[in-house]
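For this view, one protein chain was removed and the others were kept in their places.
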Amino acid sequence: MTALPKTVPNGLQRRSFLYRQLQQAGAEFAEVNGGAVAIRYGSNEDVELNRAKTMGIADLSVLPRTGFKGTGTVEWLQTQGLTIGQESNVAYRQPGGEWAARLAPTEIFLIDSLAGSGQLIQRLNQSWTWGSEKPRKPIGYPTPRQDSHAWFMVTGQHAPDMFAKICGIDFRLHKFAVGQIAQTSIAKMSGIIVRTDLGTTPAYHLLADIASADYLWPAVQDAMKEFNGGPVGLNALRRLEG
Amino acid sequence: MTASNQVGGINRLPAPRGLLIDRSKQVSFTFEGHSFTGYAGDTIASALAANDAWMISRSFKYHRPRSVLTMIGQDANTLVQIGDEPNCLADKRAIEQDMAVQGQNYIGTLDADRGRMVELVQKFLPVGFYYKTFHEKRDSWRFWEPIVRAMAGLGKIDLKADFHHSYYDKKYLFADVAVIGGGPAGLAAALQAAETGAEVILIEESSQLGGSLNYARFDETGDGGSRTSGELASRVRLQPNITVMTSAICSGWFADNWLPVIQGNRFHKLRAKAVVIATGSIEQPAVFRNNDLPGIMMGSAAQRLIHLYGVRPGKRAAILTANRDGYGQALDLLEAGIEVAAVIDLRLTPPQDALTKAVQRAGIEIRTGHAIAEAMYIGQKKHVSGVSVAPITGEGELGKTTAEYACDTVLMSVGYSPAGHLLHHAGTKFGYDTRSHMFKPESVPAHVFAAGSVNNTFDLSAVIADGRYAGWSAAKDAGFERGGEPSQPVDRGAENQTHPWPIFPHPKGMEFVDFDEDLKIEDLINGIHDGYDSVELLKRYSTVGMGPSQGKHSAVAAVRIVSRETGMDLRNMSVTTQRPPYTPEKFGHLAGRIFDPERRTAMHHRHLELGAQMMPAGLWWRPAYYGAKADRDQIIRDEVNNVRNNVGLIDVSTLGGLDVRGPDAAEFLNRMYTFTYTKLQVGRSRYLLMTDQTGVITDDGVACRFHDEHFYVTATTSGVDAVYRQMLQWNAQWRLDVDVANVTAAYAGVNIAGPKSREVLARVCHDIDLSPEGFPYLGVRMGTVAGIPARLMRVGFVGELGYEIHVPASYGEALWDALMAAGGLNGIRPFGVEAQRVLRLEKGHIIISQDTDGLTNAYEADMPWAVAKSKPFYVGGRSTEIQLKNGLTRKLVGFTLKNADDPCPEECHLVLKGSTIVGRVTSAAHSPSLKKVVGLAYVHPDDAQPGSTFDIKVHGGRIIQGTVVPIPFFDPENKRQEM
């Protein structure tokens, strides 16, 4: 990966609610899709990679995501080329590495791949229109998932143990499969957890109220302390994914 | 007491005794200022005992010296203070280097407690002292209070200390089968359950697995227990699907097998599909005169001292027994070099087994059919010096003393009671078993299993078989069935363990039933005769079982005494209800990490940088005003004036936002709100007033129609979550073709307001016609502001020309920056919630739940204009119709003060009509724009016409007059907001 030019979070209009905390933790930023994402912390990327393998957390809040809900949502997305299975509370991986998380029979939360190109997401956002057909064919409605939820990724072998300190769901690897979703209470907030491992490293997306990002980020890191966990940059995640 | 110079203590026995101590590591600590040295693994009590320091505390009421009773933390005799931490159990808490330990509950010193004089006046402190003393003579409390407060209570908390909160946390645990108790039954259950493939968690209170196997004597040679313990424990350790937690206490059972497990500073919340409760039994004391003297302890406590800590409980012992364990203890003492003066057996003809025969062979005197009549002491009751024994002539009756034995140790081994607390919590019914003379579990609830001595099983091989059976059953219940059903034990060996009546009143009393509360036999009998003749009533009246050990040693004796005094059959009785927690829990454990989510808007840090004073609004934080607290009132006035005369900017991100979409969107809003929305034009907005089914106002907001099928609905900051939830619940019934999404946090919002707001907005908004014709009052538009996609609304927020701008939350800070920069030329300044409230009050806008309450309907709030009368239906419609028909009892009006010099009333100051309360002030403020007080108040409907006056009772009971005026107070024709 070639070094990106130095990016300052408040130099861009789209900002993570957390950018001050990330700066304080020593994050170096890179622009991805109009937002500044923490790409690495400190200079030793191998140390950071090891942290990601044992106990890490990354802020991906500026990376692309979107959502659709309402009658006809899944059928419409399928006509748009998405692969979405029958079961709710399961995330379905798309060929481009995006995950379509089926939160309910008629609700999809779509998160981008770690590349963050946002291609599929932009295409879908642009394809959705009210149309002029009468009566209108039900195709669901877009939901502002880019901004409703902060997006963290929790990685490493200790992740299930760490989650047990803030959440009542059993996330152990043999109990919570890749692709499984839990919509539950996390550190007393409502949130969504989706397991999508990176290579052989257990990894969980953690999506929760964007307005509480400043609260949740340190709360999770407090729970990580006993595992020597800490923040990791997007680069470390990309290296895990291989 | 004197500190010993001998390493490890003068009473220390040589290895291999002392399973839990590490003789290679010495640990020094102080007790009552004296230095002591013990070994790593010692408890405070075992280290003190090793150094021949026996007195640990003073009793609660009479300040009698108390010492080791159970050596497992089941009693309150060993409560001590460690630094600023009160009420620590000295027989459980491990010693640490330089730990400073103090006794509790004494005046002066533990050694010479002046409080012991209370015992001399005990006849003035009868059972029910408080009831009797203060029931009618209430004034006497003034005399007694300082005395009672000084004498009662445990430990000391320094309220002036700078409390530091240690790091406590919580963690969930999951298991197919949880086994509580790591004794022989629990070990067998865990192994059997694990063999089926189930995930098992085994919880053990001690630092070592094995339970009674580690200290009790099961055979003549004395090594059977440790051999079995070692074998079972090593098999458990080899099972990959058994997780062992030692030094962990399961303190309760809650619904659906939810088990709190405390280990160190961590509170585990264990959820198990099935649970095996193998918590064993609690040895029960005998009740005789002076049975509380230091040196008198449970037989099991002596065995724990010897085997777990390598400490000699004394030099010469008398053993009072009614079972084979007393004989095992005699052998243990002999082997440890302690003289046994006599074994006093309550039974006339004890069965002859290997242990009794071995004791006979050792030449120890055995007195059957005898009991201890009295324990003797020398001086200030600091240690037992001997016992007198007498033959048992009837239930609880003794003949003449037949012998006295000098001894410094008395062991009590007269019976057991199931440690059935967790089974109790789970709703198990216990019944009295007339063969074993113990309560035993009779109907255990689903998914809960009992094994071992808690399940009336005492013979070791029967205990292990019982454990296997319970483990197998629990695994099967959790969905893991493998192998055939193990057989249940036939003979559980529960008979001849517990004596039916180990209670021996003495003419001179002082036979303690409850050590915690210093209750004697006569106290309970007096309580029963006072009329408290059921166990539950007697508990509350006499406080039996209400001390720190929660009746672990007193409950059964109390039931026996009630049974005898009232003639009730024990088989129809039970001990008092046991509730969680089993052992004390610290507030730190319950608090854990104190997760306290809060919500911040995208502009939060900008507000802080601008010096805002933040205030909470639900979970959100909002700026109250910008500047120093000292200048609050002036700042708020300046912020108001700047909006009225210039342009202001306020963060309104916390306002609720809902996207309501679909062919039935308008019909849905018609049903949820009082107005109609079917004919609202696209690009326009309309006020929303929500009532619940009873016609009470619950929320308000604005509906913005962006498409035929799309309304963007705003709701109050604190109301939106309830509004959203109710919308979904109603449509789960109506099944309209509409979708509702709560997008509150996804949008950041600002309101730019003031005569110059259009000018400022025009600098950063180029794709919307901002002219009054192009974007009129109540219009809504989509476009961009500073290049950011935005929803714009012209609403009458503060009664000035203004625009509400909502953008995706991640852009919120950039939007704020752009507008502040664009408004720089015009002197834009941010304003906070306080200025907003004044501005809105000047316009007479109500705040839901400030100007309305849990009963306010639309007519009371004087909002008939917001109620559509000919709709087929809306949620509160039918009730509102009835309310209109029934007439009003109060009405919300705008008012000013008749006398401008009167003080500004405050919220909830009463509105009176004559001497009758008819309403209250809901909002009032000095209006900077009008230079007078304006407010809203509920008044009697007769006084609601403009020009009417009404009385307000303000501070100090003063009555002032308000005058009803029409609203809005400011700009009554609303010209400014419609510019």
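Order of writing sets the labels: A and B. Residues in every chain begin at 1.
Note that a residue touches a chain if its C-beta (ideal position, glycine included) is under 8 Å from a C-beta of that chain, and two chains touch if they have at least 3 such contacts.
Simple rule for what comes next: contacts and distances are computed from a predicted model.
S.K.: Just by its UniProt name, which of "Bacterial luciferase", "Sarcosine oxidase subunit delta", "Spore germination protein" or "EcfT protein" is the chain not shown in this complex?
M.R.: Matching the unshown chain against "Bacterial luciferase", "Sarcosine oxidase subunit delta", "Spore germination protein" or "EcfT protein" yields "Sarcosine oxidase subunit delta".
S.K.: Just list which of the chains on display the missing one touches.
M.R.: A, B
S.K.: So which of A:72, A:97, A:138 or A:168 would be touching the chain we can't see?
M.R.: Considering the complete complex, A:168 is the one touching the chain left out.
S.K.: For the chain left out of this view, which of B:74, B:742 or B:923 touches it?
M.R.: Candidates B:74, B:742 or B:923; residue touching the omitted chain: B:742.
S.K.: In the full complex, which of B:526, B:879 or B:896 touches the chain missing from this view?
M.R.: Result: among the candidates, B:879 touches the missing chain.
S.K.: Kindly state which of the options B:540, B:725, B:766 or B:932 is in contact with the chain not pictured.
M.R.: Among B:540, B:725, B:766 or B:932, only B:725 touches the chain that is not shown.
S.K.: Considering the entire assembly, which residues of subunit B contact the chain that has been omitted?
M.R.: So the residues of subunit B touching the missing chain come out as 254-256, 258, 271, 671, 675-676, 678-679, 693-694, 724-725, 728-729, 732-736, 742, 868-873, 877-879, 882, 885.
S.K.: Mind listing the subunit A residues that contact the chain we can't see here?
M.R.: Contacting residues on subunit A, toward the hidden partner: 88-89, 103-104, 168, 182-185, 190-192.
What we mean here is this: only the chains that are shown with their structure count from here on.
S.K.: Using mean C-alpha positions as chain centres, tell me how far subunit A is from subunit B in Å, no decimals.
M.R.: 35
S.K.: Spell out the residues on subunit A that touch subunit B in their complex, using ranges where they run on.
M.R.: Going by the criterion above, the answer is residues 10, 12-17, 20, 35, 61-62, 69-71, 130, 135-136, 138, 140-141, 143-148, 164-168, 170, 172, 175, 187-189, 209-212, 214-216, 219, 222-223.
S.K.: Using the touch rule from the top, collect the residues of subunit B that touch subunit A in their complex.
M.R.: Residue list for subunit B touching subunit A: 169-174, 269, 271, 593, 595-602, 604-605, 619-620, 653, 659, 661-663, 707, 709-710, 737, 739, 741, 743, 745-747, 786-788, 808-811, 813-814.
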